[in-house]
Structures are given as C-alpha cells and as structure tokens.
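Only a single protein chain was left out; the remaining protein chains are all shown in position.
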Amino acid sequence: MSNLIENGSYVLIFLDSKRNWIRKVIEGETFHSNKGQIQYDDLIGAPYGRVVKSHSGILFQVHKPSLTDIQTSMGKNARISTNIIYPKDAGTILIEGSIGAGSEVVEAGTGSGALTLVLANSVGSIGKVYTYENRDDMYQAAKKTLEKYTSAENITMHKKDILEGIEEKDVDAVVLDLATPWEVVEHAFVALKPSHHFVSYSPTINQVIRTHEALQMQGQWGMIKTLEVLQREIRVKPNATRPKTWMVAHTGYLTFARKLCEGYS
Amino acid sequence: MSNLIENGSYVLIFLDSKRNWIRKVIEGETFHSNKGQIQYDDLIGAPYGRVVKSHSGILFQVHKPSLTDIQTSMGKNARISTNIIYPKDAGTILIEGSIGAGSEVVEAGTGSGALTLVLANSVGSIGKVYTYENRDDMYQAAKKTLEKYTSAENITMHKKDILEGIEEKDVDAVVLDLATPWEVVEHAFVALKPSHHFVSYSPTINQVIRTHEALQMQGQWGMIKTLEVLQREIRVKPNATRPKTWMVAHTGYLTFARKLCEGYS
Amino acid sequence: MSNLIENGSYVLIFLDSKRNWIRKVIEGETFHSNKGQIQYDDLIGAPYGRVVKSHSGILFQVHKPSLTDIQTSMGKNARISTNIIYPKDAGTILIEGSIGAGSEVVEAGTGSGALTLVLANSVGSIGKVYTYENRDDMYQAAKKTLEKYTSAENITMHKKDILEGIEEKDVDAVVLDLATPWEVVEHAFVALKPSHHFVSYSPTINQVIRTHEALQMQGQWGMIKTLEVLQREIRVKPNATRPKTWMVAHTGYLTFARKLCEGYS
Partner (left out) sequence: MSNLIENGSYVLIFLDSKRNWIRKVIEGETFHSNKGQIQYDDLIGAPYGRVVKSHSGILFQVHKPSLTDIQTSMGKNARISTNIIYPKDAGTILIEGSIGAGSEVVEAGTGSGALTLVLANSVGSIGKVYTYENRDDMYQAAKKTLEKYTSAENITMHKKDILEGIEEKDVDAVVLDLATPWEVVEHAFVALKPSHHFVSYSPTINQVIRTHEALQMQGQWGMIKTLEVLQREIRVKPNATRPKTWMVAHTGYLTFARKLCEGYS
C-alpha cells in the first residue's frame, strides 16, 4: 500500500486523543473543524505522517488510519458504543484464539464490521474470514465499511442467521458476538478443526454462565475459560505522571474453549 | 499443518490451568506425571484435541500448543517470569501496533523468543520479523525455541546490539523490550515508514518517563501514548460465579508512537 | 440526631445515581427539578427515608445525607473534581491509618473540608481533628461546609501553612493532601506518637517517589507502603448483570508509614 496520500484516500486527522477524525481526501474540498480548515489539495501527494497547519495556525497530524483508529472512530460514532468490540478485546481475541496470518475464521454477527476488519487484517491474503449477519441494515452498513477500509478480497459476507448453521468446515476459529452465543455452540463444534478455538464476547455475566453451561453440557469442549480485560492509559508528564482520571470499566467478557474429539483410549 | 499428532510433534498435555505441560511426542516413550502415565504411542496418529486416560484413570486433553500455551509455558519455566511478555500485552502490541499478515517488524531484544513467535505467527509467510539480540546465551536459547515451534522462514535473527543501529528500512513497526528503550528512539525513527508504529514495553514507570522524553525531544513523533493492560479470569460455576482470587497486577507498560515526517505546509 | 426532617434540615433528594441533590429544607419553599417540584412543607415532620411524589408524578427518595452523599455531591460541584478525596480513598485512609472513635488526627490541607468531615465523623465526640489550611478562600469555604454538616465541636481549624510546623503533639495520625507532602515528613514525625500513622494522598507518581525519598532519608519510618484503590460499580439486573461501562481510573496514590523510635538494643 502506498505511503503517499492520494485523492480518495482515507486519512486520520489528529489533534489529540479526543479531537481526531477519519476523513476521505477529495480534490478541491476542505476539512473543517473548530480549530481551523485544511485544504485537501495540500495533502495530496504528501506522505502519511505529515504535520499540517490549519489556516488558523493549529498543527494537525495526518496519518494512515490504523485498525485501532478505525475501531475507535466507529466506537465514537456508534449509537450504542459497546456495540463495537474495543481494541483491548480484539487483541485478546487474536492472541487467545490463535488467529494469525493464514487462519480461516468464522465470525457472527458482522455488526458494524469493526472486528471483521481486524480479523481480515490479521489473517491476510493467505487466510479467510467468513462473517454472518442476519439483519439487512447491519449487513449493508458493514458491507460499506469493509469496502471503504479494505480490499475485502479475503472476506466472505453471509446475509444469514448463524443460528441456522455454519456453511464452512475445518475452520481455525469461530468468533461470536451475539445475544445468545450458547445457541451456536453446536454449530461451532461442527465447523471447527479439532483442538481449535471457540471465542465468544458477551457484555453480561448471565450470557457467560449460559455459554459455559452449553459448552459443558456438550462435554466436547476443553480448556474453557473466561477473561475480562481492563486497559488504563497513563498520562506521562515529566513531573506529573499519573493514570488518566477515567477509563472504560467494562465492555464484555471473553469466553474461550477448544474442540475436543470424540473417543479416548 | 496437519491435524494429526505425529512422532516428533509438540503437544500440550492439559489437566487444568495449573497442571499442563508442552511435551515432544517420541515413539516408544512415556509421559510421566503424578496423575499417571501416558504412552506416546497412544497419541501418534490421533487427532489433536484427543482426550486420553492415564494408566491411573485420570483424563488429560492433548492439544496442539497455541501461542498462548507456549507463552504461558515459557513464563512458568522462566527464572524471572516478567521476562516473558504475557498474552494480554502481546495482543495489545499487535492491535495498537497495527501488526498483521504481511507486516515487516523489527524486534529487540529477542529475549526468550516468546514475542518473536507471536510476531512471526501474525505476519505470516508474507511478512517478516527481524529480531536483535546481543547476549549470546539468549540468542542461542531463542534460536532453539524458534526452531522448535515454527518453520522460522519469516524470521531473521541478528546477533547484534540494536543500540548500534537497525539494518532494515521502511518497516511497519519497531517493537522494543529493552532496559533502555529511549536509546533506540532515533534508530527506530530511521527504520520506520512514516505514520508507522513505535512500540516499547517497560516494567517501570521511570523507563516510560524517559522514553516519552526521548520521543518528545525529537519532536518527530505523534500520537504518543502509554497503556497498561489488566486481565482477570472469571471462575464460572452455575451457582458460584466470581473472579479468581489472584491475578497478575503488573507486567509492563506499553508505549506507542507514530513517526511524523518533516516539514509542513 | 433526630430521624425526622425539620425546617432547616439538609436532605438528599434522590432519583438515581446521577440525579440527586443535597438541599436545605425551608418552610414554604419548593424544590425544583426537571422531573417536577416538591413542596418542602410536605417533608417537614416526615421521617428520613420517605418517598415523595413530585407534582409531575415522579417518585423521589428523601434521605439524611450520608458522608458518602456529601463527598459525592461536593465532588460533582467542585471545579476540579480530583480536589475531593473519594469515598474509596477515605475508607482506606481510615482503615490503614487506624483511625477510629477517639483518635486524634492532624489533617492538611483542609481543602474543601470533605475529608475533614469523614475524619470528624470517625473520631467522634471523644476524638479530635486538627486541620490546617493556608489559603484564606479555602479556609472560609471549608468552615462554612463544616458548620453546615456537623456540630464541628471536635474539629480545630488552623488557618496556617502546615509547612511551618504542627502545633499538636502525640497524635495518632497525620493525614496529608498537599502538593509537596515530603516537606511535612519531618513535622509529622515530631507530632506523632511512636508506632503511629503517617498518611499521604497524592495524584502523581512523582509526588509518591519524592515522599518515599523523604521518609527513607530520615530513616525513622517503618512499614512504608503505597496503595492505589480502584472501585467498580456492578449494575445488577436479573438477566443482564455486568459492571458499569465507565469508572474512575485514578484519583490518587495513598502512602502510609509508621513512626519508629530512636535507638535499638
């Protein structure tokens, strides 16, 4: 991917952690904020990482949007912010779900597409993400988001309720962000390779308890565990270093399990 | 990669979260624990995910070791456990450092090789990890570890002090786990693509403060931030669900920054 | 203290954790909110704990303000919220500083008076709180607050800079919330009974480090430790129990030490 900003590129225009925006660079148009304006023409042809001065003299950084930038931006714009899986949870999903370059992953629901982007970036052109979304409005919105930020060649979108079954077989991970993940435990078992990874994200402890019940009832899952991840930002100043005053106290619990195979000696 | 256990495969033999071991399957040999023995010959040819009964009647799960299993196992065996970057921090490094399939990443020091494995799995065959280690004993031990768990084709090991400079150019991320990361800020700047990612892991707040000073003094870094990540496990039981009693309170702080480019309009 | 609301009583008018107010009941006057009005005359003579319906049909609880209610209310109204020591920290100060009924405690600065109230309530009529405040505006405002919520008979206010010395001797605890607590370590040593408690609250880690240096330089302090306290609220609903989304990530660090006496066998 080019390191020069082009007409049509998406950029992160960054002032500080609260005031930053992802925008599409359009020839002849202008970025407006209450800290001044920037002519997009001044960005075209410049490298990402450029610092530009608005017409009112404020310095903005212009970056290539990272996945975290995109997730954070989608979170800020979401009507219900917990609908977006946060970077702290996405990182844990990748690591504990053993997802990396070349993995084949099933995801449901697609939702905003924010986690789909993370998974697609992780598995790369040599992997595959299959994502299920039942609601038409969500499906269409996610489709637009995915086309905006990725070539999407490694993503297959299903407009379908995953409760009706998973079409894929022998996948490396099934990642669920659903109201009733326990109803998909059986389908996930059929779709996964042995020893591979079931992952479920749920905001409430009641959902976690029911998911554990389903995993344990089947008796065919091992290494079942549930984690919660807290992330705190430190404000570093030479003589006044301290954690920031506020933090997100809770997004969701992450439940992991691995498929066992039948029969033992 | 095959899903059948072979002679020479590494397996995770799992009883519970405290009693589990990574072992090499060797034809004709036996796994010993105080919960009974398992004949490796009973595993060869079986799929990963198998449940086996030891001669004393205890059930063990046999899994393909995931990266988290390997990190956790290396952590348990390390003389100083904080020498191993924990999964919770590794996930955040990948996500906040925008590391995924195809990324080119510089790492120093190699240390145990635990993070190198995570990075190599993440970037895959279409990416590259360049890792620097000065100490000969560490270098040799890490080399063995990397050969044990990965084909290592996408890893280049430098037996060299990164304080002397980074050989690579235009990389996507520089990831540091060093006593004096502030001494590498300048080298990282030269090695990185604009708008790309500096990442530093440090146990003490004093290291973080000095690293920020170096990043700010140069005046060529943007979006500087420091995070700490806490992870808590939930013990889920139908009528007695609660977090576990103990958790890791601190491993290290993670500092992130992005390279700016010179000159502005 | 009477359990009936009187003309002139302070009450907490409570709708939920965000919408609640401490108000003085005044005969003939009316409480106004965007959820309706309450005639104070309807409260006079009623017991605390009363539920009243506003003229627009919304139910409000009317409680006797607890210390936590007062602290929380002062926190909401403070221009800089971290100026108020939070209940979570106040509880730890009492417990780790061994402050209880009958204790004699020195405090500085008085600040808003929120912690003074907590200390005075803890030591009771059989104990004593000596509080130092240098700034005239703070001193006057705290004086008003203390007179509003307590008989204040066990509180002695000094309008004086504690850096000039502590007048009291043989006290049980010295509790500091100052920009430069390390400058008071020597005075605290002189004022305290042997084996008794130095307590310092500081927002930044730099202040903590300097305070430890002062405590250690003197060589006359034992059991030095620093704690931070995090408090998370759980939203309990039959089928949707989870921690709240946001929490306070940091207020201050609490440093404790105990006075040693000179000479050993």
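Every chain is named by a letter (A, B and C) in the order it is written, and numbering of its residues begins at 1.
Operating definition for what follows: a contact is a pair of C-beta atoms (placed from the backbone, for glycine too) under 8 Å apart; a residue touches a chain by one contact, two chains touch by 3 or more.
Keep in mind the model is a prediction, meaning the values are calculated, not measured.
Colleague: For the chain that's been dropped from view, list the shown partners it touches.
Modeller: B, C
Colleague: Looking beyond the chains shown, say which of C:Gly75, C:Gly127 or C:Pro181 touches the absent one.
Modeller: Here the residue in touch with the unshown chain is C:Gly127.
Colleague: Which chain C residues would touch the chain omitted from the figure, given the whole complex?
Modeller: Within chain C, the residues touching the omitted chain are 3, 14, 17, 42, 46-53, 59, 61, 63-64, 66-68, 87-88, 90-96, 98, 100-102, 118, 121-127, 193-197, 205, 208-209, 212-213, 222-223, 225-234, 236, 238, 241, 243, 253, 258-261, 263-265.
Colleague: At which residues does chain B meet the chain that is not included here?
Modeller: Contacting residues on chain B, toward the hidden partner: 81-82, 203-206, 232-233, 239-251.
Simple rule for what comes next: only the chains that are shown with their structure count from here on.
Colleague: What topology does the chain contact graph adopt: line, ring, star, complete, or other?
Modeller: Shape = line; chains linked end to end, path left open.
Colleague: Taking shared residue numbers divided by all residue numbers at the interface, is the value for chain A and chain C over half (same) or under half (different)?
Modeller: Over half shared, hence same.
Colleague: How many degrees of rotation bring the Cα atoms of chain A onto the matching Cα atoms of chain B, given to the nearest 5?
Modeller: 180
Colleague: Can you compute the centre-to-centre distance for chain A and chain C, using the mean CA position of each chain? Integer Å is fine.
Modeller: Each chain's C-alpha centroid was found; their separation is 42 Å.
Colleague: Round to the nearest whole Å and give the separation of the Cα centres of chain A and chain B.
Modeller: For chain A versus chain B, the centre distance works out to 21 Å.
Colleague: Would you give the residues of chain A that are in contact with at least 2 other chains, written as numbers and ranges?
Modeller: Touching at least two other chains: 205, 232-233, 241, 243.
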